[in-house]
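Of the protein chains in this complex, all but one are displayed in their positions.
This part shows chain A:
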Amino acid sequence: MVVQSFNYVRTEMEAEAPAPGTSVGFVGWMRKNLFSTPGNSLLTVLGVLLLVWAVPPLYNFLIGKAVFIAENGETCRVEGAGACWAFIWARINFFIYGFYPMEEQWRVNICFVLGIILIVPLLWLDLPGKVLNAILFFVIYPIVAFILLNGGIFGLQSVPTENWGGLTVTLIIGITGIVVSLPIGIVLALGRQSNLPVIKTLSIMFIELWRAVPLITVLFMASVMLPLFVPTGMTVDKLLRALVGVSLFSAAYLAEVVRGGLQALPRGQYEAASAMGLNYWKSMLLIILPQALKHVIPGIVNSFIALFKDTSLVSIVGIFDLLQTVQSSSSDLKWAGPHQAITGYIFAAMVFWIFCFSMSRYSIFTERRLDTGHKR
């Protein structure tokens, strides 16, 4: 008997047919992402129209018709001219250093360079020597920077803080605020959870008081009212007052952010720490805080970014931060023109954006880096 083999079943795979032309490549991508439903199609069309409507004028204003090189405002006043970048270039020195004497500006530059040299390895998580680095940045650097900027000793010409200004002051307030407010915030958050009534009450009072008043009020009180309280003849430096105000204000917010992290930890973590015989500080430093802080990195960075942008509020108490230098330069008659002020504001916005966006990216990096699978 001959065994007949009937190949009813394919023994090898048929080659894949190409996908329909409408679902691959550019057309497919468009159909999937832009025109999947009538509603999405409508939104896409509207979006494109919006871009067509908005982008060319923006491009023309910012780049196409903008004036990049000019001797004075004359060129920027031409009919149809766009942003007056030449004005920014001409006043950039003022935007960075404020009223800092020109021949002494190398001191500010040294501070900038030192700051970068110290802060980059600190943020670079893989590099060793963090303790030394931290001591240098948090303890030595502020002292050196203050001596350099303020002068008055070692033969350096004295430059009072009234003359500090521009981006320098924005960075001083921003960085000091961030560095000072985080530890205070953590202590306050722990204090608020304390079992000791005095510490708990004081922490709650501090946090609720500072969170309940607007920053402008704080700055205004510090700048206008404080001199009335202190003994006559004793003046506290205006910049220092703003620094203290901004730091304490921000600390109250951070305290609540950190408290959120502390409460997110399961009870078992606290109990486990106690069971291991760790005392309060050790259990906090070794077990609780590392986990709690990791959870709230986005919230902390959020506060930092808000703080950095809030530094521009110090201009209302007459401190020449970046925004205030831009504002007062916009009355510079040499560059008078229809777009003088708006160009200045765009410039300030870009500078703020660069700093805030960098902070945001760094926070995402640390989050990923520290992720141990607890992401919820």
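Keep this in mind: contacts are C-beta pairs under 8 Å (C-beta built on N, C-alpha and C of every residue); 3 or more make two chains touch, one makes a residue touch a chain; residues count from 1.
What we mean here is this: contacts and distances are computed from a predicted model.
When the listed names "Amino acid ABC transporter substrate-binding protein", "Ferrous iron transport protein B", "Molybdopterin synthase sulfur carrier subunit" or "Acyl-CoA dehydrogenase" are checked against UniProt, the chain not shown comes out as "Amino acid ABC transporter substrate-binding protein".
Shown as candidates are A:Gly177, A:Gly245, A:Gly299 or A:Gly337; the residue that touches the absent chain is A:Gly337.
Interface note: of A:Ser223, A:Ser250 or A:Ser363, the residue touching the hidden chain in the full complex is A:Ser223. Against the chain not displayed here, chain A makes contact via residues 73, 77-79, 90, 93-94, 97-100, 102, 160, 162, 220, 223-225, 227-229, 232-233, 235, 238, 315-318, 320, 324-325, 327-334, 336-338, 340-341.
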